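For this view, one protein chain was removed and the others were kept in their places.
Now for subunit A:
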């Protein structure tokens, strides 16, 4: 999941659609994020590449909307509703997720297991 500056980033992504849950006056998603281009990437426990300044999911509230939708801890969020999340500040990322007039957020996330799954499936194909 590291990137080469100037080259397009490619990743195997999964689409996750989260319906926000209304709690009083708030719409919550039920997870926490960490990271951002203004944060220290070395402290990110989930990233493989310790220079990765992307947005990672650090915690999922069990039973919450994100959990139900299939988001997992350690996922890296690439896109939220069409907006890129690979080069944003932490606050910008939070704001993109918590827009008041949006009921649904559609995320594109990537995780190591996805890459491996693709590699394995391609491997078996080649074996045949």
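Here, a contact is a pair of C-beta atoms (placed from the backbone, for glycine too) under 8 Å apart; a residue touches a chain by one contact, two chains touch by 3 or more; residues count from 1.
Heads up, the rule we're going with is that contacts and distances are computed from a predicted model.
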| item | value |
| --- | --- |
| Among "aspartate transaminase", "RalBP1-associated Eps domain-containing protein 1-like", "Rhotekin isoform X5" or "Chaperone protein dnaJ 20, chloroplastic", the UniProt name of the subunit that does not appear here | "Rhotekin isoform X5" |
| Contacting the left-out chain in the complete assembly, out of A:8, A:45 or A:123 | A:45 |
| Touching residues (missing chain, whole complex) on subunit A | 15, 17, 23-26, 28-36, 38-40, 43-45, 58-59, 61, 64, 79, 81-83, 90-91, 94-95, 97-98, 100-104, 106, 108 |
